[in-house]
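Complex shown without one protein chain; remaining protein chains in place.
Let's turn to chain A:
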Amino acid sequence: MLGTQIKDVILKPDAPSSLLLDKHADYIAAYGSKKDDYEYTLSEYLRMSGIYWGLTVMDLMGQLDRMNLQEIIDFIKACQHDCGGFSASIGHDPHLLYTLSAVQILCLYDSLHAIDVDKVVEYVKGLQQEDGSFAGDKWGEIDTRFSFCAVATLALLGKMEMINVDRAVEFVLSCMNFDGGFGCRPGSESHAGQIYCCTGFLSLTGQLHQLNADLLGWWLCERQLPSGGLNGRPEKLPDVCYSWWVLASLKIIGRIHWIDKSRLRQFILACQDEETGGFADRPGDMVDPFHTLFGVAGLSLLGEEQVKAVNPVLCMPEDVLQRIGLQPDLLS
């Protein structure tokens, strides 16, 4: 009888095995400098998040000063709409996702004064529904990701009390599945990305005790594959962004030691591109800023000394949060 091939990648012996920080910094600094690029236009619909990914990884690598602060602040200001929400780019429609990214960027630069903070709070508050859930924008899509975006935004602004926190918690808990994980809505499949959002949410709202940490921790550490990489659900391929979603969740619930750290580190390093700099989702694929951030942030959680400490709840440098005075709960 033939053995089954577990869905996984095989790391080549000549895969990168050391952290190429300078190459990554050069990659991010140059990204988007050719704004006519077709690929760049295609991704404009998420530009604010793209900027957040780039700036955060640069800050983690101690290279934030290579980026153009004033240009970015002006861009962000131009993206705030009358309703208070932010769009991904100029001319696009506002949304909670890009509102969070905008606030995160302004925190990195200690520049919250550049925008109308009260209006942001009003926007977020207005998106909460009767059942405690949050819509992503005025069109009404409900997803636990948006619950996270809402409380993270308000936590950074110090205005969490402006929403009905108890109701919001009730809704997120209604999305908890029997395996300890969370999906996007009640009854949805557990997914590592949604789990990150929900554990982050529960941390920010002081409700981590509502989790079954052992059960969830077990589900999360079962994401680790023979290659050392992590996937997001059973029988999916490993992806470096799950080195963030899964690892950060484990850190928040105090079970990061349940993962084989050295094999994960080896996988993450193998996802680097030695020529172009940056990280790809898995070894050999095309790099992008998204996977670059989560590769570096994952390494930081694993204790990488060349990188600043990253906060597992907000995916921002710890020193930025210390400056704001925000220390979300973690389980031990």
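Basically, contacts are C-beta pairs under 8 Å (C-beta built on N, C-alpha and C of every residue); 3 or more make two chains touch, one makes a residue touch a chain; residues count from 1.
By our rule, contacts and distances are computed from a predicted model.
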| item | value |
| --- | --- |
| Name per UniProt, for the chain absent here [options: "Protein YIPF", "Protein prenyltransferase alpha subunit repeat containing 1", "Phosphatidylinositol-3,5-bisphosphate 3-phosphatase MTMR2" or "Succinate dehydrogenase [ubiquinone] cytochrome b small subunit"] | "Protein prenyltransferase alpha subunit repeat containing 1" |
| Residue of A:67, A:83, A:114 or A:215 touching the missing chain in the full complex | A:215 |
| Hidden-chain contact residue, picked from the options A:16, A:183 or A:317 | A:183 |
| Residue ranges of chain A at the interface with the undisplayed chain | 1, 3-4, 6-7, 36, 38, 41-42, 44-46, 87-88, 90-93, 95, 136, 139-141, 178-179, 183-185, 187-189, 191, 215, 222, 233-236 |
